[in-house]
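Notes to accompany the following structure.
Apart from one protein chain that is not included, each protein chain of the complex appears where it belongs.
Up next is chain A:
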Amino acid sequence: MSMNNPKQRLLLPGNPSGGSSSCIKSRFTRGFLRALIKMKKQNYNQPTSSSSSSSSRREVFRRRYRRVKIAADKSMAVAVGSTRLWSRAMLSRIRHQYQQQRWRYHRSNFNHQPIKVKRLVIEKKKKEKLRIKQKEEGSDDHHRRGLRDAGELRKLVPGGEGMDICSLLDETAHYIKCLVTQVQVMKSIDQFYSIN
(Lines give C-alpha, C1' and ligand atoms only; values in the text may rest on other atoms or scores of the structure.)
Protein backbone atom coordinates (compact mmCIF):
# COMPACT_ATOMS: atom_id res chain seq x y z
CA MET A 1 0.00 0.00 0.00
CA SER A 2 2.04 2.88 -1.24
CA MET A 3 0.89 6.42 -0.93
CA ASN A 4 3.94 7.84 -2.53
CA ASN A 5 2.59 9.99 -5.24
CA PRO A 6 5.56 11.37 -7.17
CA LYS A 7 3.56 14.36 -8.34
CA GLN A 8 2.89 15.52 -4.80
CA ARG A 9 6.41 16.06 -3.62
CA LEU A 10 7.08 18.32 -0.72
CA LEU A 11 9.28 20.68 -2.61
CA LEU A 12 6.94 21.31 -5.46
CA PRO A 13 4.36 23.99 -4.83
CA GLY A 14 0.97 22.41 -4.32
CA ASN A 15 -1.22 22.61 -7.36
CA PRO A 16 -3.53 25.60 -7.03
CA SER A 17 -6.52 23.70 -8.34
CA GLY A 18 -6.30 21.38 -5.36
CA GLY A 19 -8.29 23.81 -3.23
CA SER A 20 -8.39 23.56 0.53
CA SER A 21 -6.63 20.21 0.84
CA SER A 22 -3.44 21.50 -0.79
CA CYS A 23 -3.79 24.60 1.35
CA ILE A 24 -3.91 22.43 4.44
CA LYS A 25 -0.95 20.51 3.13
CA SER A 26 1.29 23.52 2.73
CA ARG A 27 0.17 24.98 6.05
CA PHE A 28 0.93 21.68 7.74
CA THR A 29 4.33 21.38 6.06
CA ARG A 30 5.33 24.87 7.09
CA GLY A 31 4.11 24.43 10.66
CA PHE A 32 5.73 21.05 11.09
CA LEU A 33 9.09 22.15 9.68
CA ARG A 34 9.04 25.18 11.95
CA ALA A 35 8.38 22.96 14.94
CA LEU A 36 11.27 20.69 13.95
CA ILE A 37 13.63 23.63 13.58
CA LYS A 38 12.57 24.94 16.96
CA MET A 39 13.19 21.53 18.45
CA LYS A 40 16.62 21.40 16.91
CA LYS A 41 17.46 24.85 18.21
CA GLN A 42 16.53 24.06 21.81
CA ASN A 43 19.61 21.92 22.27
CA TYR A 44 17.85 18.81 21.19
CA ASN A 45 20.67 16.44 21.98
CA GLN A 46 20.80 17.36 25.64
CA PRO A 47 21.26 14.83 28.40
CA THR A 48 22.41 11.74 26.49
CA SER A 49 26.02 12.01 27.57
CA SER A 50 25.52 12.93 31.19
CA SER A 51 23.10 10.16 32.04
CA SER A 52 24.62 7.07 30.54
CA SER A 53 22.41 4.31 31.88
CA SER A 54 20.54 2.55 29.13
CA SER A 55 17.12 3.01 30.67
CA SER A 56 17.44 6.77 30.89
CA ARG A 57 18.81 6.87 27.37
CA ARG A 58 15.78 4.98 26.21
CA GLU A 59 13.71 7.52 28.06
CA VAL A 60 15.44 10.33 26.16
CA PHE A 61 14.77 8.62 22.84
CA ARG A 62 11.20 8.08 23.78
CA ARG A 63 10.78 11.70 24.72
CA ARG A 64 12.30 12.85 21.44
CA TYR A 65 10.05 10.59 19.47
CA ARG A 66 7.02 11.83 21.36
CA ARG A 67 7.94 15.43 20.73
CA VAL A 68 8.14 14.85 16.98
CA LYS A 69 4.91 12.90 17.02
CA ILE A 70 3.09 15.58 18.99
CA ALA A 71 4.51 18.28 16.72
CA ALA A 72 3.20 16.42 13.68
CA ASP A 73 -0.27 16.05 15.18
CA LYS A 74 -0.39 19.57 16.47
CA SER A 75 0.69 21.11 13.17
CA MET A 76 -1.91 19.03 11.41
CA ALA A 77 -4.68 20.15 13.74
CA VAL A 78 -3.57 23.78 13.55
CA ALA A 79 -3.43 23.62 9.76
CA VAL A 80 -6.99 22.35 9.66
CA GLY A 81 -8.21 25.03 12.06
CA SER A 82 -11.05 24.94 14.52
CA THR A 83 -13.84 24.31 12.04
CA ARG A 84 -13.48 20.58 12.45
CA LEU A 85 -14.50 18.66 15.54
CA TRP A 86 -11.61 16.23 15.30
CA SER A 87 -8.95 18.93 15.08
CA ARG A 88 -10.36 20.71 18.10
CA ALA A 89 -10.43 17.45 20.03
CA MET A 90 -6.88 16.68 18.98
CA LEU A 91 -5.60 20.07 20.09
CA SER A 92 -7.20 19.82 23.49
CA ARG A 93 -5.88 16.29 23.89
CA ILE A 94 -2.35 17.49 23.05
CA ARG A 95 -2.66 20.33 25.50
CA HIS A 96 -3.69 17.89 28.17
CA GLN A 97 -0.87 15.47 27.33
CA TYR A 98 1.61 18.30 27.40
CA GLN A 99 0.60 19.28 30.89
CA GLN A 100 0.77 15.70 32.03
CA GLN A 101 4.13 15.19 30.39
CA ARG A 102 5.58 18.24 32.06
CA TRP A 103 4.34 16.99 35.34
CA ARG A 104 5.82 13.55 34.74
CA TYR A 105 9.12 14.99 33.59
CA HIS A 106 9.20 17.13 36.65
CA ARG A 107 8.57 14.15 38.87
CA SER A 108 11.06 11.89 37.12
CA ASN A 109 13.75 14.47 37.77
CA PHE A 110 13.32 13.96 41.48
CA ASN A 111 12.89 10.23 41.83
CA HIS A 112 14.12 7.88 39.15
CA GLN A 113 11.35 5.39 39.32
CA PRO A 114 9.67 3.83 36.32
CA ILE A 115 6.73 5.94 35.35
CA LYS A 116 3.36 4.40 35.06
CA VAL A 117 0.92 6.12 32.80
CA LYS A 118 -2.20 6.80 34.71
CA ARG A 119 -5.55 6.55 33.09
CA LEU A 120 -6.89 9.98 32.44
CA VAL A 121 -9.90 11.21 34.28
CA ILE A 122 -11.13 12.81 31.10
CA GLU A 123 -11.09 9.48 29.30
CA LYS A 124 -13.24 8.02 31.99
CA LYS A 125 -15.68 10.84 31.60
CA LYS A 126 -15.74 10.31 27.85
CA LYS A 127 -16.44 6.64 28.28
CA GLU A 128 -19.29 7.46 30.57
CA LYS A 129 -20.64 9.83 27.94
CA LEU A 130 -20.26 7.18 25.29
CA ARG A 131 -22.13 4.64 27.34
CA ILE A 132 -25.03 7.03 27.73
CA LYS A 133 -24.89 7.86 24.05
CA GLN A 134 -24.90 4.23 23.05
CA LYS A 135 -27.84 3.60 25.31
CA GLU A 136 -29.69 6.40 23.60
CA GLU A 137 -28.80 5.26 20.14
CA GLY A 138 -29.28 1.63 20.93
CA SER A 139 -32.82 1.76 19.68
CA ASP A 140 -31.69 3.31 16.41
CA ASP A 141 -32.09 1.01 13.42
CA HIS A 142 -28.70 1.81 11.97
CA HIS A 143 -26.94 0.36 14.92
CA ARG A 144 -28.72 -2.92 14.49
CA ARG A 145 -27.66 -3.10 10.87
CA GLY A 146 -24.06 -2.73 9.82
CA LEU A 147 -23.07 0.30 11.83
CA ARG A 148 -22.71 -1.48 15.13
CA ASP A 149 -18.96 -1.28 14.68
CA ALA A 150 -18.87 2.50 14.93
CA GLY A 151 -17.66 2.15 18.51
CA GLU A 152 -14.30 1.06 17.22
CA LEU A 153 -14.15 4.01 14.87
CA ARG A 154 -15.06 6.42 17.66
CA LYS A 155 -11.94 5.49 19.52
CA LEU A 156 -9.76 6.13 16.47
CA VAL A 157 -11.10 9.52 15.43
CA PRO A 158 -10.19 12.29 17.90
CA GLY A 159 -13.29 13.46 19.69
CA GLY A 160 -15.28 10.73 18.02
CA GLU A 161 -16.79 9.49 21.22
CA GLY A 162 -19.13 12.42 21.56
CA MET A 163 -20.33 12.63 17.97
CA ASP A 164 -23.57 11.53 16.40
CA ILE A 165 -23.17 9.02 13.62
CA CYS A 166 -23.45 11.54 10.77
CA SER A 167 -20.77 13.86 12.02
CA LEU A 168 -18.64 10.87 12.95
CA LEU A 169 -18.65 9.66 9.35
CA ASP A 170 -18.09 13.16 8.00
CA GLU A 171 -15.23 13.88 10.40
CA THR A 172 -13.70 10.48 9.71
CA ALA A 173 -13.53 11.20 5.99
CA HIS A 174 -11.78 14.50 6.63
CA TYR A 175 -9.49 12.99 9.24
CA ILE A 176 -8.38 10.24 6.84
CA LYS A 177 -7.53 12.78 4.15
CA CYS A 178 -5.45 14.73 6.63
CA LEU A 179 -3.67 11.64 7.91
CA VAL A 180 -2.72 10.72 4.35
CA THR A 181 -1.36 14.24 3.86
CA GLN A 182 0.56 14.02 7.13
CA VAL A 183 2.19 10.75 6.15
CA GLN A 184 3.02 12.05 2.66
CA VAL A 185 4.69 15.18 3.99
CA MET A 186 6.62 13.33 6.67
CA LYS A 187 7.82 10.86 4.08
CA SER A 188 9.09 13.57 1.81
CA ILE A 189 10.85 15.36 4.68
CA ASP A 190 12.48 12.05 5.51
CA GLN A 191 13.56 11.64 1.88
CA PHE A 192 14.86 15.17 1.77
CA TYR A 193 16.95 14.45 4.84
CA SER A 194 18.36 11.26 3.44
CA ILE A 195 19.45 12.96 0.23
CA ASN A 196 21.05 16.00 1.86
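Definition applied: contacts are C-beta pairs under 8 Å (C-beta built on N, C-alpha and C of every residue); 3 or more make two chains touch, one makes a residue touch a chain; residues count from 1.
Here, contacts and distances are computed from a predicted model.
The chain that is not shown carries the UniProt protein name "BHLH domain-containing protein", picked from "NADPH:adrenodoxin oxidoreductase, mitochondrial", "Proteasome subunit alpha type", "BHLH domain-containing protein" or "GPI transamidase component PIG-T". Within the complete assembly, residues 1, 10-11, 26, 29-30, 33-34, 36-37, 39-41, 44-45, 61, 64-65, 67-69, 72, 140, 142, 145-150, 152-153, 156-157, 164-167, 169-170, 172-173, 175-177, 179-180, 182-183, 186-187, 189-190, 192-193, 196 of chain A touch the chain that is not shown.
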